[in-house]
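Heads up, one of the protein chains got dropped from this complex, but the rest are sitting where they should.
Note that the chains are named A and B in the order they appear, and that numbering of residues resets to 1 at the start of each chain.
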Amino acid sequence: MNIAPSDIKSRPVYAPLQPDPAATRHWLVLETGAINRKTVDELIEMFRPVASSLQMWTVGSGNAASTALQVLPDLSALSQALRDRGPFHVSDRFYAQGTEPFLWSVAGEAGQVGFTPAQIRLAHTGSLRRRVWCTHCHGLTENVTTQVVACAGCGRHLLVRDHFSRRHAAFMGVMVDAEVPGERPAIEEVFP
Amino acid sequence: MITSSLKLSVTAIEDIAPSLRHVRLAAADGKPLPPTGTGAHVLLSLPGLDRVHRNAYSLINAPGSRHGYDIIVRRVPVSRGGSAAVHDRLTVGDVLEAQPPGNLFAPVRNAKHHLMIAGGIGITPFLSYLQDMGVRQVGCSLHVCCRESEKEVFNPWLPENANVKFHWDAEGHRLDIAALLARQPVGTHLYVCGPSDLNEAVLQAAKTAGWPENQVHTEHFGGASSTGKAFEVVLQKSGLRVSVGEDESLLEALERAGASPLCLCRGGACGVCVTRLLEGEPEHRDHYLSPEEKASGQSIMPCVSRARSPQLVLDL
Partner (left out) sequence: MTIAFKPNETFRGDYTYRNSEAAILRFPFPFPEDKYMYSVNMEPHGPAGPSEAFVHGFDVDEHYIAECRDKAITLERDPGRCQALPHMMMAQWDTLELLMDSLSTDYPEHFSVHKDGDGFGARWTWTNRPLNIEQTFVFGDASTLPCEPFEYITRQAQGDFAICDQRDNDLFLDAGMVTSQADWSLDFNVGMSFMEWHGPVPLAHQTGVFERALKYLLMVRLGQPVRRLNWTMTVNPRLDTSPETYPEWGPDRASLTRENIGRKLHLRVELQTLWRLPRSNALLFPIRCYLASLDELVRVPKWGKRLSRVLSTLPKELADYKGLSRYLPLALDYLAAYDDGAPLPVGTTADIDRLAETA
């Protein structure tokens, strides 16, 4: 399912991944479980012109969609792998594909080893599920598929807004029934 | 709250090389000046032979200077007026009108490293970079391409331990731009300031070497060429009719005729002089208008752009 453009300008817009021909090295990270075999094959094909300077990983436990992929069990393994391969240069490019929370988590890891936003390309695949940041306790709630969710940190019911923070890699959640406690809209699954 | 102009008196003049003049300016009223910025410039009004020349000069002071403004001016062989005014007629004690400093070439503050390439007089904006504590903290290096005879001239303004390398046109001393630009660490920002051919060469080399566009910055020194075929201009509101000569810009012709449109960088970059065009076909030479705005033909930047048609009508 594709992410529809929102009226809210802070909401990131994604585009299919293509290698940057001017770059000297390419680092491609996929989300295990969000990508199927067909998508992997398409990406390998798309990046064939730069295959000799390409490193591909799939991050997350589970069955890798293709044996062509090197598997990293989790984000901290990705973080370590990046540190082992550094230092990076202005001519490196970092690409990621997966669900939105994954994309911004790995973008954060790339940022930690110095990649600037201009060097990072992100494409969305798979579930629309969101990570939500609670404005009141500043805690994060994962795997949110509904427009109202109980905060994993403080329990308040949050309205999941489209306002997105790249730094927090999450959408803003604001208490939905602050004005009249208990007066809440029916919960709907809108980010399946 | 509002300071729209300054009166600066010339307190010192020093010829530091056959074609380089250092000028020091202070507030004519003795009060503290607005602090200078890193990469900032000051727009001076220089009395010329037949009109006033308004030119922008990089401030070479450490950022935050309030007691004086220092500039270095190159004598241009065929001067459009400003350079000749500084080299031939300026004297200590002269009082000049100026605008508070502007800045179109500030360092990118969240860069992890600053790499600077200067061509000749283009070194001047970088002299303030080298004295900026934030820039020094993350690390900076400056490569200067100049005449061999001038490589010591800037020493008084180079901080101790500054990472500066000079290059000149002789075997073993030329700058290998491609080699310099390759494998620069992530987070480095590249700045180039010099004659347009150096700027172009560096921009092209950066592109080829895979630098993201927004990590490469230039300040145009010597500006986009604003000379060309002569044409006529009509100012709709005032009724003035002006002939724009081959070797003056549209802006200069307007100033010569007594109109003084707002302007700043005089290089087609800052957007201050954008003027509504009512009739005529413009020849855009600026870096400011978007492709759509250029195509619409409804705006023009008089500091650098000219006309394809014999006449332009401006909403002035």
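Throughout what follows, a contact is a pair of C-beta atoms (placed from the backbone, for glycine too) under 8 Å apart; a residue touches a chain by one contact, two chains touch by 3 or more.
Since we're looking at a predicted model, the values are computed, not measured.
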If the hidden chain were put back, which of B:257, B:272 or B:313 would touch it?
B:272
Of the residues listed, A:27, A:133 or A:191, which one is in contact with the missing chain?
A:133
In the full complex, which bits of chain B touch the chain not displayed? Write them out.
1-4, 32, 34-40, 62-67, 99-103, 106, 108-110, 132-134, 214, 270-272
Taking the full complex into account, what residues of chain A touch the chain not shown?
7-11, 133, 135-136, 138, 156, 161-168, 172, 174-175, 178-181
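As a convention for this text, only the chains that are shown with their structure count from here on.
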Centre distance in Å when chain A and chain B are each reduced to the mean of their C-alpha atoms:
42
For the complex, give me every residue of chain A touching chain B.
20, 22-24, 87-93, 113-116, 118-119
Okay, in this complex, where on chain B does chain A touch?
112, 182-188, 207-215
